[in-house]
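As structure tokens, the structure follows; a few thoughts come after it.
Just one protein chain is left out here, and the rest sit where they should.
Order as written gives the chain letters A and B; numbering starts at 1 within each chain.
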Amino acid sequence: MNKSHSFTFITRSAPYGSNRPNLCLDTALAASVFEQQVNYIFMEDGVYQLLKNQDAGSINSKTLGNILETLNLYGVENIYICADAMEERNLSADDLVISAKLISNDEFKTILLDSNTVFNL
Amino acid sequence: MTNAPALDKEGYLQELDEWDEEVATILAQKENIDLSAAHWEIIKLLRSFYRRHQLSPATRALINLVKRELGPDKGKSVYLMKLFRGSPAKTASKIAGLPKPDNCI
Partner (left out) sequence: MNILHTVSQSPKSRLLESCLNIVSDGDAILFIEDGVYYCKREDLLEQVTNTVKCFGLKEDLIARGLQIKGESTVENASYRKFVELCVNYDKVISWF
């Protein structure tokens, strides 16, 4: 695999209800370790992963929000949030642990077409 | 010297609250490391990162964190491996009294 291979990860589920968000993240981190270009997109209930003040110690889980807050340190630089998902859930940028670019569905489509591989979890 | 702190089977502190500089020195000795100012700088950075994120950074994140906070000369795996032999993320977290980092790919 050369540097030009680009991966897009779409994460669509809320945290803690299933391990989908964690699987998506682990796969993305693995791709970034191999210095591949990684896009990470929060869609639908996936935006709930980014809510501030999560403390999953109460359900004996690791707090996903804390990990996502440090995503840029793990080499995942292109992080996007689906603008529709935020609006449908009455969320604003202030509610989230990171400031990522909000994208329209058209921008979303462009990212997908520019990616070599898309993971959709 | 205080009583030896309780460790798990991999040598990480069982009670994170028991950590102080003296405990760090004991933990470092177990790894055959004499703590210098350069070590303390990393340990303090790790502890403040952990206070904010409740997370021990894995290797790659540690390197990027050090690069961001202490500059590119220190944010390199060679530099960190000289200070904390083996896997710097694991060894440094251990001495800093933090849990073992996940995602050590």
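The rule we apply is simple: a contact is a pair of C-beta atoms (placed from the backbone, for glycine too) under 8 Å apart; a residue touches a chain by one contact, two chains touch by 3 or more.
Predicted model, so just to flag it, every value in this text is computed and none were measured.
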item	value
Chains still shown that are in contact with the chain withheld from the display	A
Subunit A, residues in touch with the chain not shown (by the definition above)	12, 43-44, 82, 84, 105, 108-109, 112-113, 115, 118, 120
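Just so it is clear, only the chains that are shown with their structure count from here on.
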item	value
Distance between the centres, which are taken as Cα means, of subunit B and subunit A, whole angstrom	28
Subunit B-touching residues of subunit A, taken from the complex the two chains share	26, 29-30, 32-33, 62-63, 66-67, 69-70, 72-75
Touch list for subunit B against partner subunit A, complex	53-55, 57-58, 60-61, 64-65, 68, 102-103, 105
